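One protein chain is absent from this view; the other protein chains keep their places.
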Amino acid sequence: MSKQAITLTVNGVARQALVEPNQTLTSLLRDELGLTGTKHGCGVGDCGCCTVILDGETVNSCLVLAMQAQGREVMTIEGLAKGAELHPLQQAFVDAGAIQCGFCTPGMILSAKALLDHTPQPTREEITKGLSGNLCRCTGYEKIVEAVQDAADKMSEA
Amino acid sequence: MSGNFEVIGSRAPRKDAPNKSTGKARYIEDIKFPGELAGALLQSPQAHAKIKRIDISKAQALPGVVAVITAQDVPDVKYGVSPARYDETLFAVDRVRYVGDEIAAVAAEDLATALKAVELIEVEYEPLPVLLSVEEATAEGAPWLHDQFPDNVCAQVEQEFGDVEAAFAQCDLIQEGSFFSKRQDGAFIEPNQCVALMDSDGVLNLHSSTQVPHYVQRTLAMVTGLSMSQVRVVKPYVGGGFGPKASATPIDLAAGFLAMKTGRPVRMAYTREQVFLFSRARHGFTHHMKIGVKKDGTLMALDHRATLDGGAYSSFGIATVYYAGSLLGGPYKLPNMRYHGLRVFTNKPACGAQRGHGGVIARALFEQQMDVIAEKLGMDPIELRLKNMMETGDVTCNDLAMSSLGMRECIEAVKNGSGWDQKKGKLPKGKGIGMACGFFVSGAGYPIYRSETYHCTIMIKADEDGGGIVVYTASAEIGQGSETTMAMIAAEAVGIPYEQVRVKSGDTDFGIDLGAYSSRTTLMTGHATKEAGENLKAMVLETLAQELEIDQSRLDIKNGLVKISGDPVDFSAIRIGYIKEHRGWQDQPSGDELTFREAVRLAYLRRGTLVATGKYKPPVLGGKYKGAAVGTSPAYGCSAQVAEVSVDFETGQIKVERITDAHDCGQAVNLTSVEAQMQGSVSMGLGEALFEEVKFDSQGRILNPSLGEYHIPTVMDMPETKCIVVESGEPNGPFGAKEVGEGAIMPTIPAILNAVRNATGLVLDETPLTPERVYLALKKQKGA
Partner (left out) sequence: MLLPSFDYYRPQSLPEALSLLGEMGEAARPLAGGTDLLVNLKLKKLAPKVLLDLGGLEELKGNRQDDGMISLGALATASGLASGGPEVPGLLAMGAGSLGSPQVRNRATLGGNLVTARPAADICLPLLALGAKAVLAGPGGERVVALDGYFKGPGYTVKEPGEILTRVLVDAPRPGVGGGYQKLGLRQAMEIALVNVAAHLELEDDGKTVALARVALGAVAPFPMLSPGAASALIGKAAEEINFSEAAEAAAADARPIDDHRGSAAYRRDMVRTLTLRALRQALSQAQGNQEAQA
């Protein structure tokens, strides 16, 4: 089967791409659209590095076919900042020291965003459950949880 | 005690954090090279076999394949980590020794084609007996994996300090214990990946996710036959290393050869499964210890035997087997120590260095036994440790010098911070509290290859316009924050704000740096950076002094301003000159102090571009016995932790409820980064204590080569981790700083073991402490 044309919205912008049937959403984002913030960690949904927000819900993009994103809305890490201004979650991660090697960070921040979109004032337990699909080997998660709590407070003040 | 600094000790935001938060930070997989080819490896499906025949013709013929290489196509050069144990060839010559051993590599127009070509390579194997344990490998008649290593002994260590038998004769109690741990994995989130290409100068460039650009450069040069000037290694952002990325990988080397052969960039990446197949991670250890004490708790002697299941090659293991013994010389006064270490080859992926290198499991058993001893003597476990604690200035029986040791402060901090006195002995059934100590080198005292080389060199160039400086360092930012640390040290040394420092790192063109391993970067690269910064400052002040016709000793730079002691000096000519040069600028210098930028601009105008260098190597350290080098360091970071656990007696599940952690890092350079490393260490220790284990089937194939079945902690598994930073002020460290990256993992496993023992009475002698293992131990205890 030859490449298929698909259209979708990525970070608020309508995009078109020609994709192979066996191409993943991760590859569509990284290789066709140049959005390299979404990472490859395992390819089988075990680590969460490839997390994006698809129609408002987090998914492991390594297990979504590009074809399945036809007509849908995707948010990647590149969609959070407004120009040079970081999203409160990004700023909170920076301020809290929640970023070390940074490889899990895009997926982690998007999971946090989806969590706060659904639950603006989460308990610690809700935060850990919301981030439970994103592995981190560097931080021990403590400063990540603090960052999300911080961001939740700042975002609800705004 | 914390010093009085402008930048050091603050929570300066990391330089790389914003880009990592937006997805702009580029790791090797994000950097595309025009015309790049995709490379793939053929790896052995057999754990031990002779290679009778390799036929690459079908692979070569596949459309889209550009090159196929085997051992025939590369120089017959052995390599490894330590020159004393160069036992690897890039591709198998006549034998494969583990499932995953590399046989060939393909470069093709795309990855799917490369992988298809790999499948078309025909190999005829003649299976050999597979040895999957130390017992099998050392059994009578077992085949030798390497001709040069009889009986599959990779290394044997025999050391004695003092007189252990004589000391035992004086002991009132000799406590014996054993421990058995499993092979683990680094489980860094970014799998290894690299791109090799020939640049327009004819230099082989390798861009790689590595901890050690310098060692990779040397290995690549040695194996290809190129000179060091013909090889350059560049490290982009790296998604974690933890030890297994501290040497050249087969994909680094294979990509290099393929790039040379094809004339095009070649990219090679490990899948997650291949990361497990490569390993170079934590060995499985078996430890037996006999610890002798007097009835008042005085530690007298240690007799220690360790056996390491090393996998098929030496890798870092030659050092690991030494570290397993040497790192028990402290932090307690131990006048007599005997160590027998044995590392054995088996038909499994090679093990290497992983956070805490060799010392982690040994420390776990020792600290567990200390608790058992305390109980037998009727002493509080903290009391026993404090009684025997070394002091600053003490030297261990194996010649490791504690130039600073904030161990007492760490113990006090966790005792108070955890509420130890309120909890110990007072917790309800099923809950327990335990503590442990540990320490680690702050950089290995010697490089991996015998040499008088500096361990690191630094160049700092001042912007000619005076607005800032650039620190050029070949050191490896792998997530631990070293770029930021060097920026802070440079800022402090030069006397300018942190915001005016830029750091360029990880490129072997920038100089020498042994890399991010053995927790060396803060102390060693930090020293060189401090020196370079001070040299830069001196250059500027020298010129300024001449210009102002005053004594240089009156001048200093602080916070970007020139401080002049004594009578006021008229510097208006300098300012006027600067302002004239910058006609049109909106932010002309003003105020009654000369600014750094004006001073640097002047210095440039007088002497040309300002480049200052710095360098560091430790003094000659350690004793004169065999293996003395391993364990030496200019300084030692130390740590104490208290763990609180709940045990579900019906299932054997352990929940770690809280960790209180105190670490002596000498002087925190970046306070947030120190805490972050402490927390990360704890999470790794917790995973290794409770969940992590690489499992093999009877054919030597890994059963769980995935992050779904090799379980590292998720956020839901981590307790709240309270961090207390202790600062003892290390005289051998830049601004008093020493390590945190590995010392901080040492107490975690034993603190958990001791807490579990407190909750259950069990002396568990095997990790990971899976629910089934604990459940069976509880059942046995009940039956007993």
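Chains: A and B, in written order; residue numbering restarts at 1 for each.
We adopt the following convention: a residue touches a chain if its C-beta (ideal position, glycine included) is under 8 Å from a C-beta of that chain, and two chains touch if they have at least 3 such contacts.
Just so it is clear, the structure is predicted and the values come from calculations on it, not from any experiment.
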{"item": "Residue in contact with the excluded chain [from B:Y454, B:Y636, B:F691 or B:F735]", "value": "B:F691"}
{"item": "Hidden-chain contact residue, picked from the options A:G43, A:G102, A:P122 or A:G140", "value": "A:G43"}
{"item": "Residue among B:D151, B:D199 or B:E772 that touches the chain left out of view", "value": "B:E772"}
{"item": "Touching residues (missing chain, whole complex) on chain A", "value": "1, 4, 20-24, 42-46, 48, 51, 54, 57-60, 62-65, 67-68, 70, 111, 114, 129-130, 132-134"}
{"item": "Contact footprint on chain B, counting only the chain that is left out", "value": "111-112, 115, 271-272, 650-651, 653, 690-691, 695, 697, 703-704, 708, 711, 713-717, 770-772, 775-776"}
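Here is the rule we go by: only the chains that are shown with their structure count from here on.
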{"item": "CA centroid of chain A to CA centroid of chain B, Å", "value": "29"}
{"item": "Chain B contact footprint on chain A (complex, rising order)", "value": "30, 35-47, 49, 76-78, 80-81, 86, 90-91, 93-97, 99-106, 109, 127-129, 131-145"}
{"item": "Of chain B, residues touching chain A in the complex", "value": "11, 13-14, 16-18, 20-27, 29-30, 186-191, 237-240, 242, 271-272, 478-481, 672-673, 675-676, 678-684, 706-708, 712-716, 718, 720-721"}
